[in-house]
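A quick write-up on the structure given underneath.
A protein chain is absent from this complex, but the other protein chains hold their places.
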């Protein structure tokens, strides 16, 4: 039987769960998974429900909207693989992790293309039979280069854009072209060490733990809603290069885990935070 | 407004969430928190709901039972501190952690008494104005000693009995006297190193990580449903005494975290496992 | 047999290990433990050696200085408990952890006194028979209050001063009075969330992991050399108060672990970092 994911985001009020479950019950649908969260501080209600059965999306959405508050956002989506485009620069570890997951079927996504601002990773990507586009930024204005990248992305109509160590700062325009569609991995435990060379910064500060952060990209550099983080212990014997090597394991796992959450529609953006159901 | 915790454990079927939320809505109750889990393999449904409002427990339970499957277990409990009794032997770290949490009000429990089979910790307990009973097992049969301990526990009518490094094996009788009421901390990452001297066992095996496990006590030694676990890294420089020292931090935090879950009625026992909502 | 700790901090050059071990061998001393570290970037050499045997400290130091570079710092210390003074404000969890370790003999220190700027913790400290001094800052200038605290500390001549959630900012004068003697616990994973209310900051930022940092106190707030850090996972369900509760477990363990390192003379300060041998 087909499965659908129902996402509701609204103001909290009495009877929400009752009203939603009534509609689902009346439509003869099964609840396979259900999770809710109420943010007490802001009175916001989030609900993610996996339903199975004979879904008439139009009718179901209409009936749900009737019983829910005016400010409600409802999404209904059939469970299926999402199309993604990956942006990279020179480093292979995050991309490589995605490619290996891709070919063994673990990644619930179709990698439509890899776009890079250097050609270092062309060989690797071509081994996997995926289109690779090198759009060099050399000698170009930031905006002009980015326009080319945006155009290329749009050709593939991806639902998500994954920055797998894409080492260029995106403009506001880019972010607005793909709202809540761009996932980035930053190689520090944010908000520590925002910006360039976080491992060098961490080395200089003498921290005993380093980390990585997967987040939605917004207009503010490294300031978007955090989806996943993880850390690894280091000590005084680590040069910043050693930190980078240790950090790579964290980067690739955090990015892959965050992407998995997005592919399963488990992430609500809520102000500058995420609710993960 | 008073808050109540509603716990439902039943077979999964269509309309469960709908039926429960309908009753709550009809009784004009707010859902403050709600969490559900369906174990697909066994078709079991678990639900923990924090409700607020004017609760008539008798009527509410009656109405819930009417709309739920026959095999349903329902509990309704007003949010309040629970009475506990702590059993110890000689080590102070887990007990001390509970005592410090107790006096600063963090522990949502009333420590009614501490019972020990040695008198080492009498001074410590008395500093905190808590009754301490030393029931020595010297020269006694296991059963006879245990009977004295059981009688002493019963005087305090605790909801939970916390074994805070109580280094004696309990008989079946003890376990049956207090079903699903006895929480133990075992100083290993179960199921590794069951039984005596887990740190010595871990040292001999040369593991690189050690841990601690909080679990319900059942008839099978160290085999009860696991509630919480945590670990800490070690290396070849650790003697087993060093492991014990490092492990103590884990033991006390794991035990306190598990106890907190029990005090908040967040733990369902399910076969030999736990569901934590 | 008596054990001594030898600490050497110097410029790296050929033959250092040879020269030190030659002197130890010539003095008929056993090396019980030995650890070295060379910071390649700055060419600095660090060595911590636990030696046993019949030590004539004066002769040994003289002979070592003769064979070592001019800029060498050498310390020789008989293994023994250190005197410490603890400063607190209102929170009991870090202090309580130290007190429990103290009475069960795990803490390799003599707690000479607890000094507070409030009287909340007086009862707790007095349970353990340790002098407690409340020096209220109410209505006083920062400097005047601090002078009273400094004077009181000096009465006890401690080797180390432990800030166990002492919620006041220290002046430069304080830091200079007790160079490399003041250990602080900050309730964030530094350098994230410097300053006041780190849990509120962390909640606002929406991080998925929080932490605590033990560091030497220097003139720059929360910027001193880091000795130990640890973290704990959180999620969107955590209010900042929940974060504080979860963070307390980390705070007390990190502070105790860092203090243990200082008590065993395992920490070298090196620029704004630490080398831990």
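To keep things simple, chains are lettered A, B and C as they appear, and every chain counts its residues starting from 1.
What we mean here is this: contacts are C-beta pairs under 8 Å (C-beta built on N, C-alpha and C of every residue); 3 or more make two chains touch, one makes a residue touch a chain.
Everything numeric here is computed off the predicted structure, so don't read it as measured data.
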item	value
Residue, one of B:51, B:68, B:226 or B:253, that touches the chain absent here	B:226
Of C:32, C:122 or C:223, the one touching the omitted chain in the full complex	C:32
Touching residues on subunit A - with respect to the absent chain	91-93, 96-97, 99-101, 103-104, 106, 124, 127-128, 245, 248-249, 253, 256-257
Positions on subunit C where the hidden chain makes contact	14-18, 21-22, 24-25, 28, 30-36, 38, 40, 233
Touching residues (missing chain, whole complex) on subunit B	37, 39-41, 189-193, 205-209, 211, 225-231, 235-237, 239, 270-276
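In this section, only the chains that are shown with their structure count from here on.
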item	value
Between subunit A and its twin subunit C, rotation from the CA superposition, multiple of 5 degrees	180
Label of the chain whose CA centroid is most distant from the centroid of subunit C	A
Shared interface numbering between subunit C and subunit B [over half = same, under half = different]	same
Subunit B-subunit C separation of Cα centroids, rounded to whole Å	35
Rounded Å distance between subunit A and subunit C, as computed from the means of their C-alpha atoms	41
Residue numbers of subunit C (touch at least two other chains)	none
